[in-house]
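Moving on, here comes chain A:
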Amino acid sequence: MSGIFWKEVRENFLWAVLGMIGFGIALAYGWSTVFAPNNWQSYQSILSPSFLMVTTFGAPILGMALGFLQIMPERLRDRWAFLIHRPVTPNRIFWGKAAAGLTLYFPAALIPFLLAGWHASMPGAIAAPFDWAMIRPGLADIFCGALFYFGALLTALRETKWFGSKAFGLLAALGCSAVVSGAGNSLLQTREALLVGLPILMVAAWGAFCANGEFNPQPRLAKAALALVLFFGAAELFGLVSTLAEMTVQRPPWNGQQYQVDLQGRILRMQYKYGQLNSVSDVQGNPVPVSAEMKERTEKWLAGPGLLQSLRDSFPEMPKKGHESYRIFENYFSDPGYTDGMLWFYAPKQGFSLGYHRQNRTLEWIGGVEGFVHSERPKPQPFGPLGSVVSQNNNPLLLKKDTVYSLDWVELQAYRLWTPQAGETLLAAGVALPSWESDFNEMACVLQTNQHILGMTMKGDPLFEVAAPSFEKTYLSQYCFFIPKDNRFFIEYRPDGRKYSDDERKKMPFYMQEIDAKNSTVTMTEMPPLPEWHASRPWTKCLDFLNYRVWNDANSVLSAWIGKAIGSEEMEDSFRWNRDHFHGYLRHNLIPDIITGLLAAAIAAGLLWRRLVWERGCWGLLALVFLGGLAGLVALWFWFDWPRVEACPACGKRRRTDLEACPGCGAGWPEPVRDGTEILTFGGENV
Partner candidate 1 sequence: MPLHLAITPGGDTPIYRQIADGVRRAILAGKVAPGDPLPSVRALAEELVVNPNTVMRAFADLAREGLVDAQAGRGFFIAERRQPYSRAERERRLRAAVETFVNAIAFLDFKPAEVLSPLRERLEEAEAQQTPGKKDAS
Partner candidate 2 sequence: MSGKGNEGPAIAIRGLTKYYGGQKVVDQLHLEIPRGCIFGFLGRNGAGKTTTIRMLMGIVEPTRGTAEVLGHDCTRWTPELRERVGYLAEGHHVYGWMSVAECGRFQAGFYRRWNWDIFHAVIGHFNLKEKQRAGGLSRGQRAGLCLALTLAPEPELLVLDDPALGLDPVARRSLLEAMLYVTRQDDRTILFSSHLLSDVERVADRIAVMDRGVLRAYCTIDDFRARVRQFILRFKERPPAPPELPGLVHSFRTDREMALTIVNASDADRAVMSGLRPEAIEEVDLGLEEAFVSYVGERGEKSFFLHDLGGKK
C-alpha cells in the first residue's frame, strides 16, 4: 500500500540517515585500522577481519534498530489501533512497512560500505590487488542485516505477556544469527542460508503482524515459520553454551601419531600426547631414544614436511572449492609473499604474478611467462588458468596440467620447470624443504606425474627422475621430506580419502618412497597405518547433548545429494566436505542423539498432555521435537500459546479456560456471581 509505504519512509528517514552516519563512522574506524602503519595485514583491505567485524556486527545492529523503530512506537497501547484500523488488509500494511524499512536499510548500509570499496579499488590505496568480488562478504553481512530487521520486527510484534516474551526476543535474534553462522564461510552455504532464512523470518514477522502479536490467529504458514525461527534460536543458544563451556577448558590436547623423517634419513613414528611429543619409534616399532632437547624443538631435527598439492580437482580451471572460505583474501588472490619492501600476489583472473611496493602502495612488477616486467611496460604473456599455486617461502610454484613454473621474486625471474612427455599429466607438486626451524634452507621442487616422480631445483635444474610407483589400491602422494646435503627425498603415500571409507583406510598401510638422488637409488618402505588423531575429552563432553547434530548432518547430506542431482559440483563439494567432517562425529553421537530426542519428545508429550492441548495433530509435533532434540523442546515451549488451565467450578477437574465445555462433566462456565444489585433491563444475562 503506497500510502503506508511513503508514510513509513518519511517517518523513519531521519533515523535511517542517522544509522547510515553511525554505520559509516564505524566503518571508517575499521577502515582506518586497516591502514594503520604497523598492520601487516592491510593487504586484505576490504576483507580484513577488523573491517569485516564492523559489517558483521554493525549491519545487524542497523537492521535491528530500524525494525524496532518501525514497530515499537506504534505498539504503545492504542497507537496500534490507529495503524491497523483501516480498510486495507493487514498484509498490505505489513508489506508496506517492510518495503519501506528495506528501502531505507539497504542504502543506509550500502552507501558507506561501497564508498569503502570504491576507495579500496583506487590504485594507490593498498599495496595489494583488488577485485570487486571481494565485497561479497560485506554484502553478505549487509544482507544478513535485513534478516535481523525482520527478526526485530518479529520480536517487537510479539505481545509481551510474561517473562517468556523477553527470552523470546533473544531466541529470535539467535535464530537470525544461527542462519548467519550456518551460512558460514562458504559462499554457497551463505547463499543457501540467506535464501532460506530470509523468507522464514519474513513470514514469521508477517504472521505476528497480522495476528496483532498473538499466536492463535496466525496463519499456519506463519506458525510454521515461527517454529523454525525459535528452533534455530534454541539450537544456537545451546551451541553458544557448549562453546562457552569449551572455552573455559584449555585447547583440547591432541593425541595422535605421525610419520616424520629426520635429518639423518630415518623414518620415524612420532607419538604426541597432550599436544607434546611423547615418544618416538621406528617403522618396525622399536623405540628410539628422545633427548629433552629434541622434545622441546622437534622441528629442528626434521626434514620437512613439504605439502604436495594435489591437482586431481577440476582441470584446467582453479578448482571450484565450494567449501573454502570466501571471506578470506587468499580465496581471491594468493597468500602474499614478502621480499624487501615488496608484497607479491598471484592474480588468478588475469594470470599474472603481481608485485606491490609496500611504501608507495603501487603496482611495480607484473610477472608472466617470460619473467617480470615493470608495471608501466607492456604486459607479459600471462600464465593463464592454473591448477594450483603453491606458495612457500617466497618461491611459489604455479602448476598447470602440462607445465610447472617457478617464480623468483628476488631475481624477478620465472622458470619453466617441466614439460610433459607424451601422455603425461601432472598429478601433484610441491616444494620440498626441511622444516623452517632447521639449519638448512635449501629448497627443491618435487613433481608427481602419472608416469614419473621428478625432482629439480627451483630454477629447473634436474635432480632426479624415477618412474611413478604403482600400487594395488589408489594412493596419493601427500608429503615430501628433503635432506639437502645428501639430496635425499622421501615421499609419503596415503590411501585416497575419497575412494576408501574410514574403516577401509584403517587397514591400509602407508608407503614411504626414498629417492637418493646422489646414488640414484629408490627404496619403498611399507609402514603400518596410524590410528586417528583424537582429543582427550574434557568434561564438556557431557554437554554434547546440547548440540543436536542429526538435523545438521541430514541437511548436509541432502544438500550434497541435491548438488549432485543438479550437476553443481561446487554445491556437492561444499556440502560433502561438511558431511565428511561430521560423518565420523555422527557415528560417535548417534545413540546419544537418539536418546536425547526421545527424552525431549517424552517431555514434550507430557507437557502437551498436562496442559490439555493434546490432540491428533500432536504426533507430528512430537516427531519434530524428536528430530530437534532439546532445542526442539525449548522451541515448542516458546512457540505455543499455552492456554490457561483452571479447576472446573462444577466438578473440580482441570480444564482449559478457552474451551466452553468441561471435558470432565460437560458443564459450561458459570455466570459471574450475582448479588442482587444488577440492573439488567435490556438483558445481559445468558439466555
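Rule of thumb we're sticking to: contacts are C-beta pairs under 8 Å (C-beta built on N, C-alpha and C of every residue); 3 or more make two chains touch, one makes a residue touch a chain; residues count from 1.
Per the selection procedure, all candidates are chains of the complex that A comes from, given by their letters.
Model, not experiment: these values are computed from the prediction.
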item: Touching partner of chain A in this complex, picked from 1 or 2; value: 2
item: Contact set on chain A toward candidate 2 in their complex; value: 1, 3, 7, 10-11, 77-82, 84-89, 161-162, 211-212, 214, 216-217, 643-644, 657-660, 669-672, 675-686
